[in-house]
Structure formats: structure tokens, C-alpha cells
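Here the structure is laid out as C-alpha cells; the discussion comes afterwards.
Removed: one protein chain of the complex. Kept in place: all other protein chains.
After this line comes chain A, so read on.
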């Protein structure tokens, strides 16, 4: 490979040689392929070099995605991708930083980080592989599992209600909130591209089929619909739309972008501080010489 190569590359080149170990029929395949196409297309259309994309993975079936793509990756630990993503974006403003996280991973283990990244409008994209069950640990309930869900740790069924993560994100200050579904792949790809290009914190909750532990294909096919494009800058109307389905009771499930607004980006306020990289040892001497 040489630097002279044009920025865009065929999406097929982005598949790594790593052996894929997801179950047949897993919703992660759709997410992987649509993320791969989104990156390839953005590279082509927006002139973003492939090497400027960074993927982060948490721990869970979703995380394997970062091994399967030939893209920079930080395959971290359970629930903690988001602060690492902010660190990466802080260090290099040219990078497009995308976290692939699971619903157990980020809504349980790492919820604090998610709230604060939204609150500070960190310029990162979070893609939640929301299959509403722990897959890799073989079938326990997660924060978005519906009431009554019988998992291996809750054989009697859970009595609590799920979180509506999009409502939580809106309250926390996220500036771009969307929902996708793994059976609507072209729509999903469009959501990925839009979120990646959003300046600020973006989250896409992807309703993902777990073929082995929680296959909701029929339920989602029956209830999911794509929202008409329209106004997405009003908090109250976004909240109303987000509350149309609460991840629990039977209701139409809107897909698409609920909310998208421009606000100052967290990382930008630090840029001036480290911009021209002066001789810091001279600065240290000066601080000590002028000590008071």
C-alpha cells in the first residue's frame, strides 16, 4: 500500500482474514457489512482516508466485529469503550471514532461513561448491538430485556422493566439519536453514515437478532417501521417519538433518526492548549523560575 492511493477502497477489501465465529443467522453480520460499506462509501464520498477510521469494541459477541474489519481498532474491555474513544478523539481530531458496544456492555457495565460522553458531547459515534440478551455469556437478561424475560440467571422471569436507552440518551444531552434494525440493512447503512458524519455525540441503538438466545425477528418485522424524514431538532417531539415504544409493551417501533442538533464539541475546547507543541521543558523551567 502506498500513500498515493486514492482514499476510497472497495468495501470487500475491508474484510480481514480473521475467522468469523458468530452463529449462523446472527444480526451482527448485517451490522458488520453495513458498517464496512458505510466506511467505504464515506471514504469515497467524503474523501476520508480509511486509516482515519477507528473502531472500538467492548466485550460480547458485538466486539468481534473489530477483528473482522481491516480498520484501526481498539478491542478493549467490557463497558469501557466510550472513554477510550473520547481519548482517541482528543489526541487526533482527524479520526472518525466509532464504538461498537453491546446492550449489556454499555447500558449495564458502562452506562456511566455513556451518560457522560453524551453530556459532554464527545465527538464519537456509538453503535449499540442491542440484541436484548447476553450472548457470549450464554443467555442472561440485559437492561433492555422485556419484563418477564427468562434468562439463565433469572429462570423465574425478570420483574423489572427495561430501560428505554434512547430516552436516557436524550435526557443526558446526546446530540444525535437514532434506531436501526438488522433486517433493514440499507436503512441501517444510511443511519451509520449520518451518525458518523454528525459533529458531536451520536448513538444508534440497533435492534439486533440473537439467533440463539432471543430471536425477535417476527416481532420486529411486524412492529418496526421507518419514520418519515422530518424535523429532528426539537427535544419535545423527539421525546414523544422515542416514547412510542418503551422496549416492553407491544407498540409500533419507529426506526430512523429521532434527534439531531449541533452543539459545541467537547474535544474542541482543548485544541488551542496543545496546538503548536512548544518546548515543554522550557515551559517547566519558566514555571519554576517564576514560582510564587
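The rule is short, and it goes like this: a contact is a pair of C-beta atoms (placed from the backbone, for glycine too) under 8 Å apart; a residue touches a chain by one contact, two chains touch by 3 or more; residues count from 1.
What we mean here is this: contacts and distances are computed from a predicted model.
Chain not shown in the complex: UniProt lists it as "2-oxoglutarate oxidoreductase subunit KorA", one of "Diadenylate cyclase", "Mechanosensitive ion channel", "formylmethanofuran dehydrogenase" or "2-oxoglutarate oxidoreductase subunit KorA". Considering the full assembly, A:76 is the residue among A:27, A:76 or A:180 that touches the omitted chain.
As for the chain not pictured, it touches chain A at residues 1-3, 5, 16-18, 49, 51-52, 54, 59, 64, 66-67, 70-77, 80, 82-92, 94-95, 112-113, 115-116, 270, 273-274, 276-278, 280-281, 283-288, 291-292.
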